[in-house]
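Left out: one protein chain. Kept in place: all the others.
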Amino acid sequence: MTTSGYTESIAAAPRARRKLPRWWFAAALFGLLLGLSLLEQVTGADDLVSRGTVAATLIAVVPIMLAGLGGLWSERAGVVNIGLEGMMILGTWGAGYFGYHYGAWAGVAGAIVMGMLGGLVHAIATVVFGVDHIISGVAINIIALGAVQYLASLTFVGLPGGGQTQSPKIEDVPSINITFLGDFFGDIVDKNIFFVSQTAAVAQALVTNLSWLVVISMLLLVVTWFVLWRTSFGLRLRSCGESPSAAESLGVHVLRYKFAAVLISGGLAGLAGGFLAMVASSNYRDGQTGGRGYIGLAAMIFGNWRPGGLLAGSGLFGYSETLGLRAGGDSVHALLLAIAVLAIAAAVWQARQQQQRAAIITGVVAVALGVLYFAIDEVPSDFSTMTPYVVTLLVLAFASQRLRMPAADGQIYRKGSAG
Amino acid sequence: GSDSEGGDSGTDSPSSDAPKSDIKVGMAYDVGGRGDQSFNDSAAAGLDQAKEEGLIADAQESEAEDGEAETAREERLRTFAEAGFDPIIAVGFAYAPSLTKVSEEYPDVHFAIIDDASLEKVPNVASLVFAEEQGSFLVGAAAALKTESDHIGFIGGVETPLIQKFEAGYVAGAKAVNPDIEIDVKYLTQVPDFSGFGDPAKGKTAAQGMYDGGADIVYHAAGGSGGGVFEAAAEAKAKAIGVDSDQYNTADPSVQDVIMTSMLKNVNVAVHEYLKAIDGDSFPSGVTTYDLKVDGVGYSTSGGQIDDITDQLDDYKQQIIDGDITVPDKP
Amino acid sequence: MSTPATPVAETAPATAEIAVRLRGIGKRFPGVIANDDINIDVRRGTIHAIVGENGAGKSTLMKILYGVQPPDSGTIEINGAEVSLHSPADAIKSGVGMVFQHFMLADNLTVLENVVLGAERLHGIGAKARAEVLRISDAYNLGIEPDRLVEALGVGARQRVEILKVLYRGARIVILDEPTAVLVPQEVDELFGNLRELKAEGLSVIFISHKLDEVLSVADEITVIRRGTTVKTVEPQGVSARQLAELMVGSELPSPSTEASTVTDEVLLSVSGLSLPSDEGRPLLDDVSFQIHRGEILGIAGVEGNGQAELVESIMGMRAASSGRIELAGADLSHLSTRERREGGIGYIPEDRHRHGLLLESPLWENRILGHQSRPPSVNHGLIDKRAARKDTARIIEAYDVRTPGPDVLARALSGGNQQKLIVGREMSGEPVLLIAAHPTRGVDVGAQAAIWRHIKDARRNGLAVLLISADLDELIGLSDRIEVILRGRFVGTFDPEDVTPERLGSAMTGAGEDK
Partner (left out) sequence: MTKARLTRLGLGVASAVLALLAAFAITSLVLIAAGDPVGEVWGQLLSWPEQRNWANIINNATVLFLSGLAVAVSFRMNLFNIGVDGQYRVAAFTAAVVAGEAWLPGYLNTALAILCAMAVGAIWAGIAGVLRATRGVSEVISTIMLNAIATSLVAYLLRKAAVREEGSNALGTKEIPEGSRIGGLPFGDFEIYGFIIMAAAFGFAFWFVLNRTRFGFDLRATGQSTTAAVASGVSVKKMTVAAMMISGAIAGLVGLPILFGDAYTYGSTFQSGLGFAGIAIALLGRNNPIGIALGALLFAYLDEQSNPLQILVGVSPDIVAITQGVIVLTVVISYELVRRYGVRLEQREVARALATPSTDQPEEVSA
């Protein structure tokens, strides 16, 4: 048909969606490392990229990332999951109980299964009964906490080193240890060559008792990306989050996919809890999750409902938390400078984007931070404790208008609503 | 399937000789309760010992929930009182406000509270307090004597005045040995977030930070989080100092030999002696301070890692007892 | 010429060439009989139109045929074999495909993803699928670009994507529910071109529309549905639009007819140099200037997505225009809030009643307050006067014939047409001086349509100025005193309704005129 296609020319042009090249992630890491090395040079803070920091950061990041991954699965299928925290809590107990009685890997499995139980409740409530997702999630958080404390009092009291609020020590998950490489990198680190040593430190952290669970978790991130964006299963699942009625009109069993997604979500959250109990520490403890389920949710939104972004979000949080906990004072102090510089960059960018008011505000923030940096030479402990939260908040304030959640996220869908 | 450790403990430790006493003790733990491998456990130990020795007929236990209402603590004490338990032991200073109320409501019931002396005027309350700073002074000195890098650390669970006493004593002790020693201090959480007493992950990260930073001995007053500190020490092939009880005996074998010594805060002794002092209807009251003098606090030597410096430590101990050294209780 | 609704054996065409045979289909929703004893035969290789007023049961019937909803009674035969369809999946298996009244596309997925969704088994979701999509697109001249986000497509393109979805699944029976409602004449011609090609391929097309002339031009057979049952099946040669309409409604088809002009020379709304850049910098509105006088209806014609919505939202103050000046009766509006503008006497019938016009989960009387939060009778001194609000709602229900038991039912429970009548009534109350009406009768049946037109004209007679935006060119031509055509955010031509044809408007709207 001769005139075919002119409607596009009239219709709105496609949103400028800059596609990132394949290697963007490596590039980002490289840049990050370079930046931090520079920061160490400038500020003299020496713990920004040490083996210990990297190792501890990994430990801090993984549970948040796994929780976020759980959120990613369910929200991509259109089910909001505030219950992540609860499912994590269930996971910690699962790891504690099965880990103690049947060994490390049983603990991992136990954590996943317990998390899935939580997911099952959420799925039944939201998918089958059409309960508001938030309500169900909140309820699950309450139930999980009570259930776990109750279970702990039943199962751990009287065991050696066990009690109302903690399980006995759990056998460790095996970890990777390549000593000669570790020593090799260690030597380079000690040479203190700009950037090289820092890179070596990272490498060293990756070969000295790196828990297999860390590796597995990182793989899960990749697998998630592949399954959701490269398989038909993933396409169907995402379509349930974008437009369930369209999906159903094409014969997709929407409810089944939502159900599956929420179960997987629970499993991942459970694993996150298990990780806390088995790798981050070595036994179940009451209140061990410390709101990391919510943080995971935040990291996922931060990451725009995408695995890469999620990793960035949880990384940012985990890293600044680690700095606060380790050397604390001067590392966080150094971080101030970094943020100030970034803020200035942001301000310039905003000015370019004709967002004068935003630019001014950002600029003021930047200057304030800069002044603060030179005014004090160590950050008081209370404030280094709040660093991760403040940083997350700041970063979001700069860059959160581009976020786009799945179109049907949080909506209750009933069969036969197509058309 | 019931969890009332105490309920069973009346029977599960059958003392051969029938109990000579009819005392029923109500034990109100702080958050964590029996099995927290910290001072609740220590108190429980004292109770069990008393039971073994037949000093008491029966004991019932209950523990606080995290972030619970004041009324919940009051009710816990009242329920004990109503149920005819006497004496009732409140473990932890958190009970001070509620005990103030309840001890008035039940003048004929006897109470004891650990770690608080604000009720010393009340006739039916015995306050059992400790000179943590004195014990901490000694382990501080030990650390300063043992360190090879002249760099040590302190990790507190939650930044409360009580834990600050540990810090103050530790620092004073270390400085007494070596005035220009470097001491890292870190608290894991702030009130009302008490997770710092139960978060080994945090403890480990913080300790690793100190060890990587050059410290070779770290003293923790962080309850359950201490486990993480020991793990970090083991990985860094460095030393750590335990707290409250002799953690060398309770800790997991894998980390046993990093525990150079432990600051002993003998809550068990306090509880045991309190129960022992009861005779007929006369109950102890007023403030009893457990300090070095009465061996209410001290340091452990199991593992034999500080045998070479015990005499120096005992020398400091004597000076403190004699009052030649007064240990600060605030940083 | 026309065959009886229930064909008797001998007149019934041989089953062999019957693609779809519906017998005694019945479907009741709580309290509503949507379908009742429906009998239809669709012959292979034909375009079979189904007409009927709103709520007649057309969509419901099609949803049943597509397995979305199960029928309460009746049988469905496809190619001679009786089938029972429990889900769209079943329907697709038996070769049925449907383009819904409201597009079924996920905006945030690419065209390719939308097409292959649910049919991944055919050609996967990768290169092979893309190739197949392009092949079909070329075969039927659909001009589809597989990798664009659907949200970036215009209405016509979305329509073609929907059709491609159906073809991709190899459907032999294609259902189109009101496909032309949002298309301009040229796009309609394109569409019909596609349909004829499908027909030539031997596919059967079931086609629903409210626009009877289209139906007559494209259909081989026409079945009329009234109150949920088949009234008659006729052939286009035998009937006129008017006769069809009478079959549908039992009353006569009205069409808007302008009467003596009431235009005064008093300028009421004056817009000058209005511009609005988009995020990508492409102007949504580009130096738009016009005036509306008291008692004048200015019609805006244009393909959807060419700035109509932005224009309306700028005048309503829902968007801040980057430059330009808006005056209402001489007073500058540019810096006033939406509420202040409404208080200034602007009434607003939004394009999308569900998103901008109603609180679906609230009772009608609260919906009466919406947009009049700061004005009596319903609100006095910041306090809500429930009684007055209910009373005034009752008035609107009466005056505008809103079919509802009373002002206390939730807006969601009303049918689209009745919702629309309520909105019109609301926006007319409180003597507005300017009415902005976007597609005031879209998806509304003839009866309601007539009523709404009448109300607009009455108000105009009393000096109301109206900015009318509509995709229904007959409506535009019938109501307007003057028609401006908008294209890519610019006014590209002024027409006098007296001497303009839909075709001429259409070519102006699509820029076909200027290309030549």
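General remarks:
Think of it as A, B and C in the order they're written, each chain with its own count starting at 1.
To be clear about the criterion, contacts are C-beta pairs under 8 Å (C-beta built on N, C-alpha and C of every residue); 3 or more make two chains touch, one makes a residue touch a chain.
No experiment lies behind these values; they were computed from the predicted model shown.
Touch, as defined at the top, links the missing chain to these shown chains in the whole complex: A, B, C. Shown as candidates are C:S415, C:T441, C:S470 or C:S507; the residue that touches the absent chain is C:S415.
In the complete assembly, the contact with the undisplayed chain comes from C:R342, out of C:R342, C:R442, C:R460 or C:R482. Only one of A:A27, A:L154 or A:A368 touches the absent chain when the whole complex is considered: A:L154. Here one chain is not drawn; of A:I295, A:L325 or A:A408, the residue touching it is A:I295. Residues of subunit A that touch the chain left out of the display are 121, 125, 129-132, 134-136, 138-147, 149-150, 153-154, 164, 291, 294-295, 297-298, 301-302, 358, 380, 382-383, 385-386, 389-390, 392-393, 396-398, 400-401, 403.
Those residues of subunit B that touch the chain absent from the view are 1-4, 7, 26, 60-63, 65-72, 75-76, 78-80, 83, 93-94, 96-97, 115-118, 120, 127, 129, 159-162, 190-193, 287.
Looking at subunit C, the residues touching the absent chain are 29-32, 55, 251-252, 254-257, 316, 318, 337-342, 348, 350, 352, 355-362, 366, 369-371, 373-374, 379, 382-384, 401, 403-406, 408-410, 412-415, 418, 446-448, 450-451, 453-454.
Rule of thumb we're sticking to: only the chains that are shown with their structure count from here on.
We define each chain's centre as the mean of its Cα atoms; on that basis subunit B and subunit C are separated by 76 Å.
Per-chain CA centroids place subunit A at a distance of 44 Å from subunit C. In subunit A, there is no position where the chain touches two or more neighbouring chains simultaneously.
Contacts from subunit C toward subunit A in the complex involve residues 59, 62-63, 66, 68-69, 87-89, 92, 98, 100-102, 104-109, 113-114, 116-121, 124-125, 141-143, 145, 148-149, 151-157, 165, 177, 186-187, 190, 193-194, 278-280, 282, 303, 305-306, 487-488, 510-512.
Partner subunit B is touched in their complex by these residues of subunit A: 47, 50-53, 55-56, 59-60, 153-154, 156-158, 161-166, 169, 209, 276, 280-283, 285-288, 290, 322, 325-328, 381-382, 385. Against subunit C, in their complex, subunit A makes its touches with residues 1, 3-8, 10-17, 231-232, 235-236, 238-239, 242-243, 245-253, 404, 406-407, 416, 418-419.
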